[in-house]
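A protein chain is absent from this complex, but the other protein chains hold their places.
Residue numbering begins at 1 within each chain, and the chains themselves are lettered A, B and C in the order written.
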Amino acid sequence: MSALDTFRSETRSWLEENCPAAMRTPPEKTDTVWGGRRSTFPNEDAKIWLERCVEKGFTAPEWPTEYGGAGLSREEVRVLRSEMKALRCRPPIFNYGLLMLAPVLLEYGTDEQKAEHLPPIARGEIRWCQGYSEPGAGSDLAGLQCRAVRDGDEIVVNGQKIWTSDADVSDWIFCLVRTNTEVPKHDGISFLLFDMESKGVSVSPIPLISGASPFCQTFFDDVRVPARHLIGKENGGWTIAKRLLQHEREMLSESTAGARPTQKKTLVDVARESLEVPEGPLTDGVLRDELAQLYMDRLCYSATLERSRDQALAGIGPGPETSMFKLYLSELGQRNSDWRHRVVGARGLGWDGDGFDDEELQTTREWLYGKASTILGGTSEIQLNIIAKRVLGLPD
Amino acid sequence: MSALDTFRSETRSWLEENCPAAMRTPPEKTDTVWGGRRSTFPNEDAKIWLERCVEKGFTAPEWPTEYGGAGLSREEVRVLRSEMKALRCRPPIFNYGLLMLAPVLLEYGTDEQKAEHLPPIARGEIRWCQGYSEPGAGSDLAGLQCRAVRDGDEIVVNGQKIWTSDADVSDWIFCLVRTNTEVPKHDGISFLLFDMESKGVSVSPIPLISGASPFCQTFFDDVRVPARHLIGKENGGWTIAKRLLQHEREMLSESTAGARPTQKKTLVDVARESLEVPEGPLTDGVLRDELAQLYMDRLCYSATLERSRDQALAGIGPGPETSMFKLYLSELGQRNSDWRHRVVGARGLGWDGDGFDDEELQTTREWLYGKASTILGGTSEIQLNIIAKRVLGLPD
Amino acid sequence: MSEASSLVLTEEQQLIQETTRDFVADQCSVDSLRQLREKREDAGFDRALWKQLAELGWTGIIIPEEYGGAELGLAELGVVLEELGRKLAITPLISTLVAGAGCLVRAGSDEHKAAILPAVCEGDLLLALACQETARHDPYSVSTTARKDGDGFVIDGAKTLVLDGAAADRFIVVARTSGDSGERSGLSLFLVDANETGLSRKPTFLIDSRTCADLTLSGVRVDSGALIGALGAGADILDPVLDSVAASLSAEMLGGVLDTFERTVQFLKDREQFGVKIGSFQGLKHRAARWFCEVELSKSIVLKTLRALDSNDVQAPELSAACKARLSDTFRYSGEEGIQMHGGIGVTDEEDIGFYMKRARVSELLFGDASFHRDRFASLQSF
Partner (left out) sequence: MSEASSLVLTEEQQLIQETTRDFVADQCSVDSLRQLREKREDAGFDRALWKQLAELGWTGIIIPEEYGGAELGLAELGVVLEELGRKLAITPLISTLVAGAGCLVRAGSDEHKAAILPAVCEGDLLLALACQETARHDPYSVSTTARKDGDGFVIDGAKTLVLDGAAADRFIVVARTSGDSGERSGLSLFLVDANETGLSRKPTFLIDSRTCADLTLSGVRVDSGALIGALGAGADILDPVLDSVAASLSAEMLGGVLDTFERTVQFLKDREQFGVKIGSFQGLKHRAARWFCEVELSKSIVLKTLRALDSNDVQAPELSAACKARLSDTFRYSGEEGIQMHGGIGVTDEEDIGFYMKRARVSELLFGDASFHRDRFASLQSF
């Protein structure tokens, strides 16, 4: 315990000394540092903060130092997180390479592959996107058709992906491809990495019901990929794919736990304004009751996340119940933004133009955008299937 | 139109003259006249009212007069009903023979069978019960095992039924039996009638979570039934069985449409008492909102029932959408009694004994008993299956 | 029981339904909403479409024959609105006909009627009801004042979410001539020309590609003839007109509900995943079946309410409240289930289903959401 206490106090000192004051304020949505070849920073402090963390290995604290991590134990990582939280330090960087690809590379990659890909991720130099869904393969992910054929030392990819988040600003893609069409669908899938600057890759953004979106359609036309970028065995990609989905769900359930700081007004603020009740009990008993329910459910959700983390520390790893987090959080988020939008009333009906302020327009767009949260990353129905089968053991 | 108007005024006069004043008050639950060999009447007026209706054919107004009906047209039946409603006349009799068995006898019975069974039903002399479910065949009704083997002019029945409402006080049973075990399950079922006083029939009531109940387990041990009591073809009973279920659902959806008159206090009364708000808006905004929702849903349900009747008059018969009525009404009824019970609060926690008045104990027992309504007569899940398949045409 | 009160369509109503259905199939589509969104014209609807509706006689469908209308009921208008609602067509039928002309038919002077109603029937004149002042519909919360001034009145205040207010030629402005905001008495209705000095309007572009307007009334002077009905008794006109508006809007919403439901059920039959139609999954089947029940209940309450309004049934106000509450909830639920069942494609702008969800939200909030109408229903039932 004593060693951990020492680590705690050293870490705190380091954070206090190295984390710029501006990086200790709640971030706006636009403050996220994504990294990559075309990396931009909201301000100079964000750049400095990332550089210092990279140097210390704190962008990937649990990784071995040889790959750019800090080589910390689980307990130490927990201490680091709690200290960062205490000082309100912003995460130095956020991206899918770090949170989704890297864990499976560490588990399934060869030493060469790890050495090639992990350090640039830790340093925020390469931004990754995820080539999973296809127009005909959404919930039935394993039904994917994007074809990859070996040609000597290369693999030639032809096909189409959809819902590729940030494909238009990403550098590399981790991609599920079909390398065998003669076997049951799960047995002919491979897990392949390639550069989005490769010849034959094209990208087209998808407008959503909420307007412009980070999602893209991505087309591959005879894209030639060096065969060394195949992770795991050829045709053995499904196991890796599923494991990555667990990490994705974990990311989705953590990223917005508790209140999202993207909106300035709390739900209480919004209700007070709409009802014109500056203080005291909200006069609409039904809204007040609903609001209490929302806050309570948030509390229960946070407690469950906390329990899950404590269990992980006690040696019980994240299992299929990550489906529960993805399911519950996405629906809770929808209930939150739906409630907010309903309470805003007529002020939330604006699409654009004068007559509505930014926060009102944002409330509306987030409400609309939120409809995607129970679909993308695996629909709620798929999560329910997973829970029924893998957690409850109900028969097929 | 003029003939119908004449019928209306004649009917009204007849009702005014013949329906005793005591039969024009809202009935208590215990006032129902069931008929049968062991028929009892709550009072002399109920007996007189039944006799007069029997004489007029008004217990089964749409049946041919030869079977004890009044031979009325659909329009005339509607007029009779609306006049009875206007004068608040109680139904002279209520039982399963009249509402469930008779319609299928009229459709599938031979002239001899109709002549034997319909008049006693119209006169209220024979009370029928329904032998459908078995312990292993609930939702999967067609999986029934109760065995019937032909032996010359007789059929010998062995097996067990469950949920036989009022089996202990009924005279005859209409019963689904398995007459062929070699064919797909739907093709080996027959529809058989027999006397409950037959040798080998025994009955045992089933206590429910709400206490004593009208439901029974019914056992058949070498019961010998004359073969002429087979309705329809041998092994052709499933079609009749399904049609009868439609009539059952129709009955279930009509019998309690709108408020059930079995409890004296309205939901508003109960809320006013519990909240101690004798007048003005209910002070608990959430309860008030929920109550409005309940009443509104009741309105919408009644309007739907009314529309369905109007459609029937316009020549569109009751189809599989009767499943919707069964589903919705049973759930609405549960919501009603659950709400009432919740609002009664601590006063609704009594099982028996002092400390709780009759209305409170009844509220509690009805809440408990109501849990059966979404299960018996075809679970809500079965109704959903029927709607999905037969109304929406969704694939298997 | 007369044919008119039966909850099935009369022959005339069936004819109106078929005519409108053909018209809608020809003229209306969700794509036109995308176009309206891009164009951002202040009017917020297609004037050519409106002229065609006038030719069909729908713009005067509930106006008395003496003013050139068809003198039919809300039940007939409801049939038209339901069909238009199926394709989310944007027309000023509710604002001009049910709200605007509704006030005049009910309480307008002979001069008003003669001057305005024939032009409405011709499709040449648009009306709008300027009632709401805050983010939530609350008809008695009126702070706009009309002050007696010589022979006329001077109106000051502001209005928001005035449906079709960007295109209206005349407004019916609800103003307070006595009492305090929130009180039922003291409201008066005034007919105000859109070009009146002191009146300015700003169009607001809504999520469902419809346009409303915010109004500012600053010393707007009208003569005493502008008053509709009795001074201070505006609520006696407003209440039944708002009931009619709620029920008519519900009929339009019903069209949206039906289309959302039907297109989603079709999608369940067409879309394959895991090698089978997704409509074969019991999880989705049961949800579709429950949805079906809500749709059926919605159909019934709309039919019942419109007929009750047409026959001045005493139950009409509470039916109207139940109707708008039910359609608000069912349309919302339909949009949500529709999108979720469509999966990924459902959240794209390319797929139509999202427009139904947006319309559901706008319609829900116009003229009182479900919560407002439950409150009103409870008050009408004295609890």
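We take it that contacts are C-beta pairs under 8 Å (C-beta built on N, C-alpha and C of every residue); 3 or more make two chains touch, one makes a residue touch a chain.
Please read these numbers as outputs of a predicted model, since none were measured by experiment.
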*Partners of the unshown chain among those that are drawn*: A, B, C
*Pick out which of B:W49, B:W163 or B:F220 touches the chain that's been left out of the picture.*
B:W163
*Of the residues listed, C:K285, C:K299 or C:H373, which one is in contact with the missing chain?*
C:K285
_Those residues of chain B which, in the complete complex, touch the missing chain_ = 133, 136-140, 143, 162-163, 206-209, 211, 274, 276, 284, 286-287, 341-342, 344-347, 349-356, 364, 368, 371-372, 374-376, 379-381, 384
*By the contact definition given up top, give the residues of chain C that touch the hidden chain.*
281-283, 285-286
*For chain A, which residues lie in contact with the unshown chain of the complex?*
78, 82, 268, 271-272, 281-282, 288-289, 291-293, 295-297, 299-301, 303-304, 306-307, 310-311, 313-314, 321, 324, 327-328, 381, 383-385, 387-389, 391-396
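Note that in this section only the chains that are shown with their structure count from here on.
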*asked:* Based only on mean CA positions, could you tell me how far chain A sits from chain B in angstrom?
replied: 55
*Could you list which residues of chain C touch at least two other chains?*
284, 371
_Touching at least two other chains at once: which residues of chain A meet that condition?_
284, 286
